[in-house]
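Here the complex is missing a single protein chain, while all its other protein chains stay put.
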Amino acid sequence: MNQPAPTAAFAPWEDAKAKPLISFQNVTKKFGDFTAIDNISIDIYEREFFALLGPSGCGKTTLMRMLGGFETPTMGKILIDGQDMANVPPNKRAVNMMFQSYALFPHLSVWDNIAFGLRRDKLPKDQIEARVEEMVKLVRLDKFARRKPHQISGGQRQRVALARSLAKAPKLLLLDEPLGALDKKLRQDTQFELMDIQEKTGTTFVIVTHDQEEAMTVASRIAVMDEGLLIQVDTPARIYETPNSVYVADFIGDVNLIEGNASPRGDGKTILHWAEGQPPLVAECPHAPDVEARCTFAIRPEKVTISKEKPTDRTNAIQGKIEDIAYLGNLSTYSVLLANGTRVKAQTANNRRLSRRELTWEDDVWLSWTETAGIVLDK
Amino acid sequence: MRRLTWFNTTSLTLGFAFLYLPMVILIIYSFNESRLVTVWAGFSTKWYGELLQNQAFLDAALVTLKVGVASSTIATVLGTMAAYVLVRGGRFFGRTLFSGMIYAPLVMPEVITGLSLLLLFISIGLDRGMITIVLAHATFSMCYVSVVVSSRLVSFDKSLEEAALDLGCSAFEAFRLVTLPIIAPAVISGWLLALTLSLDDLVIASFVAGPSSTTLPIKIFSSVRLGVSPEINALSTILILIVAVGTISASLVTKRAVKRRQMEEKMAGD
Partner (left out) sequence: MNFRRFSLISVPYLWLFILFLVPFGIVFKISLSDYAISIPPYTPTLDLTEGWAGFKAFLSALDFENYVFLTEDDLYWKAYLSSLKIAVFATALTLLVSFPIAYGMANAPDEWRPTLMMLVILPFWTSFLIRVYAWMGILSQEGFLNQFLMGIGIISDPLIILNTNWAVYIGIIYTYCPFMILPIYATLEKLDPSLNEAAVDLGCSRTSSFWLVTLPLAKPGVIAGCFLVFIPALGEFVIPSLLGGSRTLMIGKVLYEEFFANRDWPVASAVAVVLLLILIIPIVMYQRNQQKMMEAEQ
């Protein structure tokens, strides 16, 4: 792929001068007594691929439907391109949406579905035709243009829905669980296709998903939500490596959580006493407590090294017994029982053949990691 | 354990015989030569001939048809609007009263509906005639239409309408271009139901009809009150056959469409 700049350099959210395309300002949405969105403020920038991630009922869909104009905020303001969207109905917004059910019009052909929005703008006929032609080529459906939605497969329907919502060249495209109805294999292929199309068209994408892997794959930034609250907004790497709370750490990927009393060591590192008679753990803590406080230490299983001998080069090493082994093909996950009853998972890549691996059930082993591998969380 | 026992087979056979034998007997005796309807005196189609000569029946049939088409069309428009209001209208003042007025006519005895409408027409000084029958029929059949259409609207994916709005439609355009074409089958069956109810109605029509606007059911009723007559047998046969041909062909067309759709869906595959 021919990118003008590496993806890492694209970070308008770090540029104080950059103007956001979308700006939620203290937005609250209530349905009767139920608070779906609780005082949320976010800025989303042009050309971003922004993911709203959370379990069902966390308010992510409501947040997106407010951008589309299908819900109005109870309090707060939503600006798109600096303009207050309060009284702008859906059909007057330069925003298009791809619906979870795709919402393809069953009585219209693929072609007419894609042309639907362009015809509402009363464009000249030849322009409409050229644009639809371009769109069916973009999503590789030129052969199916004359078919009705029920005559094509689920994956093709998904692409029609995408083409239809992109046809009007919106400033902003909203995608509501766009891949939810596809099976796993197809979903993975389509994720890359989505990223490719986003890059080609330069449209800002806001995607709603409950699938953390999907969000990690496609998004430039992820907003993790829970019960109407915004928990963390950051790039996928930072969400994974430095979650700001136990909730985020637990929601994204697999994690080991060890509770204990944390206190600062003086050099910026934090010491965590987690069990009687065990050496304390040393780790980094972004919001280091000044005094001793109850905290949780979080570490990803792939950052834990498992070995028969006690390693000498690592600060943190604890002993345990292998309780269970899950062989996943490329990886193996070991569940290790510590002396105080805590279970810790360690993951290793299976880059040796089966016969060469030495660890087995009931083995006494050492788990170890460096000072920077895990993180102490106070929430 | 879903299988037909001898008990099931017997009850199905007897049950459908009970449902259909009376009509079959009626049809057979309409070809009876004799005026004495219960004695078979050989095959004849002369009662059909006499029926076609009977100007009073033909006039009544025409009145019935005019009333039926007019009232079912009004009922379909009003009923579809009412269904849309019920399913998508949100909250408005008097919503409970409105839905009550939609459902109440479905269970109302016809004598009461007929009586009350007649008293209304008299008190506002509207002369009884075709117009009053059309008004009466449109009123009770719009409720049936709205039940049929709203059950379709309930299962209608709301995001289709939202997608239309999202792509630049006004609310009315979204209804005209997306909702209406999709619910069209329900609207059409609502119209057919309203038409059938109107063609069939005796009680309400006999309250609100004037002397110059006798409908076919009124005509049939006044002549069968005196006993069985061969012309009525012939007329019934014609009506039964029209309905049977209509219903069976409609269901065959639907069945073919469903089959074709299933085939296409299978071929589309993933």
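We call the chains A and B, going by the order they appear; numbering starts again at 1 in every chain.
Rule of thumb we're sticking to: a contact is a pair of C-beta atoms (placed from the backbone, for glycine too) under 8 Å apart; a residue touches a chain by one contact, two chains touch by 3 or more.
All values derive from a computational prediction rather than experimental measurement.
Enquirer: Among the chains present in the display, which ones are touched by the chain that isn't there?
Expert: Visible chains that the missing one touches: B.
Enquirer: List every residue of chain B that touches the chain not included in the displayed model.
Expert: Per the touch rule, chain B residues meeting the hidden chain are 1-5, 7-9, 11-12, 15-16, 18-20, 22-23, 25-26, 29, 37-39, 78-79, 81-82, 84-85, 89, 92, 94, 97-98, 101-102, 104-105, 107, 109-112, 115-117, 119-120, 122-123, 135-136, 139, 142, 146, 171-172, 196, 199-200, 202-203, 207, 217, 220-221, 224-225, 227-228, 232-233, 236, 239-240, 243-244, 246-248, 251, 255.
We take it that only the chains that are shown with their structure count from here on.
Enquirer: Rounded to the nearest whole Å, what is the centre-to-centre distance of chain A and chain B, using the mean of the C-alpha atoms as each centre?
Expert: 55
Enquirer: Mind pulling up the chain A residues that touch chain B in the complex?
Expert: Contacts found on chain A: 68-70, 89-91, 95-97, 99-101, 103, 105-107, 116-117, 120-121, 147-148, 150-156, 164-165, 168, 183, 186.
Enquirer: Touching chain A in the complex: which residues of chain B?
Expert: That would be residues 157, 159-160, 162-170, 173, 177-178, 181-182, 261, 264-265, 267-270 of chain B.
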